[in-house]
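Of the protein chains in this complex, all but one are displayed in their positions.
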Amino acid sequence: MSEFPNRANVVVIGAGIVGSCLVGHLARLGWTDIILLDKGPLPNPGGSTGHASNFIFPVDHNKEMALLGEQSANQFRDMDLSVDCGGIEVARTEERMEELRRRMTSAKAWGIEAHLLSPREVRELVPFVNDDVILGGFYCPTVSVVDSLETGTTMRKEAIDTAGCQVYANTEVLDIETVEGDGGVTTVSAVVTDKGTISTDYVVVACGVWSNRIANMAGATIPLVPTVHQMADVGPIDILAETNNEIGYPIVRDMDSFCYERQSAGSMEVGSYGHRAILHHPDEIPSNEEAALSPTEMPFTPDDFDEQMEQAIELMDMLGEAEIRYAINGLLSLTPDGMPCLGETTEVRNLWSAAAVWVKEGPGMAQVVAEWMTYGYPRVIDAHGADISRFYEGERSDEHIWSRADESFIKTYGIVHPQEQWGGRRNIDVGPYFSRQQDLDAMFFQARTWERPQWFGSNADLVERYGIEERPVEWDNRWWSPITVGEHLNLRENCGLVDLSAFQVYELDGPGAVAFADQLAVNKIDVAVGRSIYTPWLTPDGGFHSDLTMMRMGEDRVRIVTGVFDGGRDEFWVRKHMPTDGSVTFHNITRQVTTLGLWGPNAPAVLGQLTDHDLSQNGSSYGSIVPIQLACGGRMVDASLFRISYVGDTGWEIYVDWDNGPALWDALMGAGADLGIRPTGGGVYGSSGRLEKGYRLMGAELESEYNPLEAGLARPKVKAADFIGREAYLAARENGDPEVLMTVLTVEDQTDSHGRRRFMQGGNEPILLPDGGRIVDSHGRASRVTSAGFGPSVGKHLLMAYLPRELAIPGTDLQVMYMNDLYPVAVASTGAVFDADDTRMKS
Amino acid sequence: MTLLILCDHDRGTLAEASLEALTFGRDLAQRAGLTCEAVLIGDGAESAAGPLAAHGAVRVHLASHAQLTDYGPEAWGETLTQLARSTGATAVMACGTDRGNEVIAHVAARLDEPFVANCIEVTPGDTWTTTRVQWGGSLLEDATLDAGQRLVTVAHHAVEATPADTPADCSLVQFTPDLGEEATRTVVRDRVVLTQGITLATAPVVVGGGRGVGSEDGFAPLEDLAGALGGVVGCSRAVTNNGWRPHSDQVGQTGTRIAPEIYIAAGISGAIQHWVGAMAAKNILAVNTDAEANMVTKAGYAVIGDLHKVIPAITEEVARRKG
Partner (left out) sequence: MRILVCIKRVPAPGSRINVCDDGQAVDTAHLGFTTSPHEECAVEEAVQIAEEHDGEVTVLTLGPAEAEEQLRYAASVGAHKLVLIPIVDVDWDPQRTASALTTAISDLESSEGPFDLILFGNESADAGGFQVGIRVANALGRPVVNGIKGIDLADGTASARREIDGGFEVYEVPMPAVLGVKEGINLPRYPTMKGRLASKKAEVSSTTLEAPTGGQTRVRLHRPVEQVSETVILGTGPEAAPAVVDLLEELGVLS
């Protein structure tokens, strides 16, 4: 063996599926001086890859997981280390059958072949299934089984052969050293191992269940927790041995018992996600030497498995006589929100995370990280849901991670509603009006850690006033209330008061603030003091990194207001790109200011009771920010009136100091008492009001895969100043008309095959041609519903979706699939379907 | 003040382990101020007495009885018990072999005294202190021994048998135990050579092949080596999945769990599932091109190299030594 190296460009820690694929992808992208380390031996260093069940069910409701799963499956196929055995998810309950219909819909969205099977048809494919206990199955012929360890070996070999990658197994990382880099930014500098110290420019933590512990060495966090998934290998079973291969029968996922049965040569692997959540601290994981099997194959706790065993026998009688030959409490990684942790850590520059990734998406996720490191952003897919910078401080504590994992483990095979709320770890971040809202019987939805009222129980009378009906199907009603329609109609008729405290508010200060702000934003920030700028922030490739409002608050001061779902990512983006010469300072003032939205035809009259200021478009023009004092409870409160609207009616976002929020709330509610003011929830602000206006939402309509031209957010001219993504943006403009356009569609008939009125949820339901064909552009991007909601003021269910330009014409008839039924839809607009000329907002 | 050391023999052939016991015991006797005396039991014992003096025995007790035709744990245990009583021995010891531990346990049961098995160190005193082997050597236990007559065995291979600097002036003493029917009911009645074929589960040597063997034909050299060593061939799951060997040859969680004296794992990376089946082997020799393969790391011994060259070379060397 050659002498242990002391210098590298990049050190990847962890030689499981992720680290091994990562060095391969880095090599493909031209990286050199790569070192891969693992404390265990090869090919199985003892992490989760070594005991993975190695199958890929490509259909997922989540776009990132589905597309990266498919992308990974194809990489395994390209290496010839994959077998398409097919897989069937079986249902024991009608509720599950409905979920399978939902899965059919997602399969259609991603273009994955799938079939709904009768119990008899399931039995034809898997003759040992007891078809009496199931109602049907969801069959996907491209479900595959892969050889993850051999894949790791192949990818490492590629990196060694093409880029001279050096691989050191049985090498334990003892520390990760950092230095204070330019501008005082903590930057990774070296990896200390038991064989020596390697100074390096980049470090990637691909350490699976150990990732947080390793990241902690550098002062960073990777919020995940090692969690047990039980598996038992039972056999031998003749009918399986007779296939004479690794797998000859489709994998069966017994969804309602949270179990799977996967043939493994002559025996059956029964895996469970149905037991209690069993979480471990990384320090509780034994070393390779201490472990009886491998470190992540912990001692089996049979009591936790018995119920699944009974259900497995119920489904496959032959399993009863099969011998339990090998059973483990296998460890895998869970994160607070179920998504991976990819990207540069927020705490330490050049320290990257490639963690909480399962075998099924390993190669694809590795590609994402490699591209991110190379190009400054992933190219293969928008990965904002996996971006590690999405986590707020409150989401990185063990208390939070453990609570979420404890609650979510059972959801692995669960039926999870798109709007489903967490039970634990609530009320972490609340606005100043929280107690008032509780008194008003508010239904809170949690956005990351922030509580936001979705509707107010106190407005129940509006349901009767406007004659609003419940939705006929429970699923459509779940996490929804007709009150939200009442709040919407009341806002359009009178006015509504919306709590926007969860806005993430930052300020840039200093002589370089405006120039730096211009560097971030597509639109010009160097405008008159007191003006606001609604602008995209682009990726280097010209897609959306973010979409937000910036405000020129002073000569050398710019405020940034972004949504709560993107605050972490945006703050990190700012810090990462900020000049290091001290010309700009960054302040997170989220907890210093609070925002209330006051909108509706009566909004000026309500606000007029607190001030003598001219509230017409003369004194408070659309888009302007006016400093003002408001009379609140007998005292004057400093406020900024920002005339803007995300709901389509006139009014303001009113910014005051956090501590003055309650006084302002009380004053406005008092002033509006006779003018029909109602507290109004996110169901209007984020959904129905927004959709009627066709406003795009970051993370839904806006992703890094789409550019401002496609989103319909391009301005006539491009500013002269440079900004991130400018070159790509200019190139896109020069290419002429965009291939796709964002549209609003109306559902023309919501009646399903059972005669019930249905309401699409906005969960990637595919938009289809009249003949049922998928709509896919030349980049492979499928037309699918990015947001959906009922538009009370237009009386139609509204959908947003990108469509090829030739279809993005009002009046075009198309279809949408929902729960495996088809519904006629019509393109309504590329802009608003309500008050299209903005008369209500701007007059 | 006597230390009695049971010396095992098989129908007159002294067991090597007995000399280890003597080597350990004469040193202990010296430190404890005891005389080091050997005990040989049963037919043919006298012919085994030769090397005992050279290894420090100052007296050899030759126990004989009409019923002591062959080894018998109860008969030997009873005999040694009677000798211990009649000599008033301070301590009785043996080597920690199957027989040594068994006989001393019988003495312990009969004397109702404690017995400390498989020691690597014994320090005499008012209360003796011992260090003994646990977990097959993975752990050591320090234990005190508080007894009227002290019973210990010395762990096999804990010391190397070496002659004393000066051979003892040794005398032979005959001893005839009083043995009833009960004591002789467990004397060996027969000896058999196992005629049935060796199985994977019981073979003393298993030569295993993995993915690295490459083909069905690639197993021929492994068969040759197994044949030369009186062992059998096993394989990993990758091999059965490829159809190179039948499932009955598979070592692992879903195959057979083996416990041979040595497992020679050729071209096997060492997946956990395979390891589960092989880990009970007393010794593992991995033959692999990859020095960092799991099997190499876990094995006690390894040869780094191509099994297609290494295995035939071993077979050749075995043949050469066997002549």
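Descriptive notes on the structure:
The chains carry the letters A and B, assigned in the order they are written, with residues numbered from 1 in each.
As a convention for this text, a contact is a pair of C-beta atoms (placed from the backbone, for glycine too) under 8 Å apart; a residue touches a chain by one contact, two chains touch by 3 or more.
None of the values given here were measured: they were computed from a predicted structure.
Hidden chain, full complex: it touches shown chains A, B.
Taking the complete complex into account, B:190 is the one of B:126, B:160 or B:190 that touches the chain left out. From the set B:1, B:173, B:220 or B:280, the residue in touch with the chain omitted from the display is B:280, counting the whole complex.
In the complete complex, the hidden chain is touched by one of B:106, B:211 or B:274, namely B:106.
Residues of subunit B that touch the chain left out of view are 10, 70-71, 73-74, 96, 98, 101-102, 104-106, 108-110, 112-118, 129, 133-147, 153, 182, 185-194, 201-202, 204-205, 229-231, 256-257, 259, 261-262, 280, 282-283, 285-286, 291, 296-306, 309-310, 312-314, 316-318, 321-322.
Seen from subunit A, the chain kept out of the figure touches residues 234, 284-293, 298-300, 302, 306, 309-310, 312-313, 319-325.
In the analysis below, only the chains that are shown with their structure count from here on.
Rounded to whole angstrom, the centroid-to-centroid distance between subunit A and subunit B, based on C-alpha atoms, equals 62 Å. Within the complex formed with subunit A, the residues of subunit B that make contact are 237, 240-241, 243, 247, 253-254, 269-273, 275-276, 290-294, 296-298. Residues 1, 40-44, 50-51, 149, 169-170, 233, 235-236, 241, 244-246, 264-267, 288, 293-294, 297, 325-326 of subunit A are the ones that touch subunit B when the two sit in their complex.
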